[in-house]
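Here's a slice of the assembly, chains where they normally sit.
Each chain gets a letter, A and B, in the order it is written, and its residues are counted from 1.
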Amino acid sequence: MSDYPISRYPVPALEELPQDIRERLVTVQEKSGFVPNVFVALAHRPEEFRAFFAYHDALMLKESGLSKAEREMIVVATSAANDCQYCVVAHGAILRIYAKNPLLADQVAINYRKADLTTRQKIMLDFAMKVALHPAELQESDYTALQEQGFSQADSWDIGAIAAFFALSNRMAHLTEMRPNDEFYLMGRIPKSKN
Amino acid sequence: MSDYPISRYPVPALEELPQDIRERLVTVQEKSGFVPNVFVALAHRPEEFRAFFAYHDALMLKESGLSKAEREMIVVATSAANDCQYCVVAHGAILRIYAKNPLLADQVAINYRKADLTTRQKIMLDFAMKVALHPAELQESDYTALQEQGFSQADSWDIGAIAAFFALSNRMAHLTEMRPNDEFYLMGRIPKSKN
């Protein structure tokens, strides 16, 4: 267990939290075996916590034309472009698990153009990266490039909105100096049969 | 009334909207005399709409060490750095009103370092701009610079979180090609006594 602080802002004890937030932390603890630090760090501000996770769930948990692995690719690629330790490490773990691929998260984080992805997925990430890094330069041809890969208009919103939400999320992680749990680093790296 | 589209995505009619969202639109219409297009454009996705405005309200409406005008300065400066038409025009109007200053919003949008602000406000905006543009480069001296101006730890979270939230907001406006209402351009430019 790590001695490094989780956040540069105060971190509430479980018993101090409003009941709805406490219940969310208990649920995620039961499901994952640990509480990801983003829950603990953001619980310092309950109103913002609720809005943050409501937004997150609306984008990441719903039915979508994008698979859950594809959504995590967007998170990992854009968070790496923003040098965000928390999001690359935590969502890299989730990507490895959803994609059942122990190599993919590192590849996407370093340079998605050289990762083991389909052309369709790389074009999805081109769009997401433009939203993340140069959103004012979005132009018609960017939307057309998605259409040519079979992405619907709703998919383009999803891709852009996930990149936009993690623009917020990366900045909150930088602001709070949020530290990823040590558990994330190894998750999804070892094929099940070897465990 | 403008013939230009409000968004490149479908825009729902008032009667199609869930009741809570419809009520929010009616309330804002009554208060402002028109419905800002961000409400209409984002209502295309009710779940995301609710999270977006819950987050917005948690940051922009609550009690804070920052005045409402100061919070709008953060929005205008960072949105201008992101070339975001909707947010600069709409929040520029709000800044003029809160600050009771018809010149300030244009100055902050063009170059906040040359705007008619206090040194304290410029240092607040230095921090906000770093969160907006180079969040990975935040370092201890940035937080110390805020402290030296009398900003509390809670204030630093507010400044950073507003910049982070509008990183999201600017990207949604670019993604949807959101158009500001014509009404915003003139709001707050004419001293009350002259109207």
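One rule holds in what follows: a residue touches a chain if its C-beta (ideal position, glycine included) is under 8 Å from a C-beta of that chain, and two chains touch if they have at least 3 such contacts.
This structure is a prediction, so every number in the text was calculated from the model and none was measured.
Total copies of the shared sequence across the full complex, per this structure file: 6, with 2 shown.
We adopt the following convention: only the chains that are shown with their structure count from here on.
With angles rounded to a multiple of 5, the C-alpha fit of chain A against chain B returns 180 degrees of rotation.
Residues 8-9, 44-45, 47-48, 50-52, 54-55, 58-59, 62, 82-84, 131-132, 135-136, 138, 143, 153, 156-157, 160-161, 163-165, 167-168, 170-172, 174-176 of chain B touch chain A in their complex.
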